[in-house]
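With one protein chain held back, the other chains of the complex are shown just where they sit.
And then subunit A:
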Amino acid sequence: MAFLELSHVKKSFGQVHVVKDFDMAIEKGEFISFLGPSGCGKTTVLRMIAGFETVSSGTITIGGHDLTDLKPNQRNIGMVFQAYALFPNMTVGQNVAFGLKVAGKPKAEIDVTVKEMLDLIHLGHLIDRFPYQLSGGQQQRVALARALAIRPRVLLLDEPLSALDAKIRVSLREEIRSIQRKLGITTIFVTHDQEEALSISDRIVVMNEGRADQIGTPFEIYNFPRTRFVASFVGTLNILPGHVADGASGRIEIDGQAVHACRDLARLTGRSACTVALRPEAIRLGTAGDGANHLTGKIEEVSFLGAVLRVRVRLADHAISLDMFNNPGVAPPERGSPATVTFAREDVLIVEEAA
């Protein structure tokens, strides 16, 4: 049995169903990200785990114990908020000590733990500062130390980095991840930034309209999106409608041109239309040997992104984007010229429409 389990969790606010049948099992020590667009229910699921919202139905268990009837202050779950939420009247040290004091720990032990936590976030020298004397990044690190000081069973972070500027976001997310590894604490990290989720998670839960569309490692999520939503939300995939010519052998037509797939063929049986996803970096200009797929069209747009060039090729009704490495020795393709693109059969992903 997994350490943290949510089974058939639902949440409605009045008539509005915000979370619909959410299932998830997290192992001890895992780092999980919730990824999804604004309003898809990420915060709501997190708040139900923390106990700030009741579940409408379903159960949440930690280590086999049902949490449903426990108040937030009985759950021993650490929480880090987007707005830091440090107590303005307390110093850094007092903030970190707060949970330990509430738990009635002896003073000597509190002092040791506070020091240990502040060393962990490299802010030991700021112990007597007040929150308003700290930068945003420092405040968020203190908030993290405060949440970790009570040795919570699970750590929840709700978009902890979105109030910070880009550079600090990257360095702090790596710091969070390394602290998490060091302590081996089971963590859920909410974000709507796909790069953030892909770079630090063990597994990602891609959420869409109150459901978990796909749960998997960053590798699986990025390379093999299961649904159209996941494909379009994670990365910049080409999403194209296909006509199923022969489901069993994986023959599809895109804008009238034949393409072969060798993956996810089960999703083609008994259907006449499907949705095809192609990663831009899996496509090349030109032709290739046996078995590869070819599509012909016209170069519509070339954008220079630095290390890569993004080229858009128009087929008939639809266009396809591909990435090629920038090579100073080769002139970029010209707009308006005819072009053939090629990609392997394994790179043709058949994705599900939204459930």
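By our rule, a contact is a pair of C-beta atoms (placed from the backbone, for glycine too) under 8 Å apart; a residue touches a chain by one contact, two chains touch by 3 or more; residues count from 1.
Everything that follows uses one rule, which is that contacts and distances are computed from a predicted model.
Undergrad: Leaving aside the chains you can see, what is the UniProt protein name of the one that's missing? Options: "Multicopper oxidase", "BLUF domain-containing protein", "DMSO/TMAO reductase YedYZ, molybdopterin-dependent catalytic subunit" or "Molybdate ABC transporter permease protein".
TA: UniProt lists the chain left out of the view as "Molybdate ABC transporter permease protein".
Undergrad: Pick out which of A:41, A:78 or A:216 touches the chain that's been left out of the picture.
TA: Result: among the candidates, A:78 touches the missing chain.
Undergrad: Looking at A:15, A:89 or A:327, which residue reaches the missing chain?
TA: Of the candidates A:15, A:89 or A:327, A:89 is in touch with the missing chain.
Undergrad: Please identify which residue in A:11, A:42 or A:146 touches the non-displayed chain.
TA: A:146
Undergrad: Over the whole complex, note the residues of subunit A touching the chain we left out.
TA: 50-52, 71-79, 81, 83-89, 98-99, 102-103, 130-132, 134-136, 139, 143, 146-147, 150
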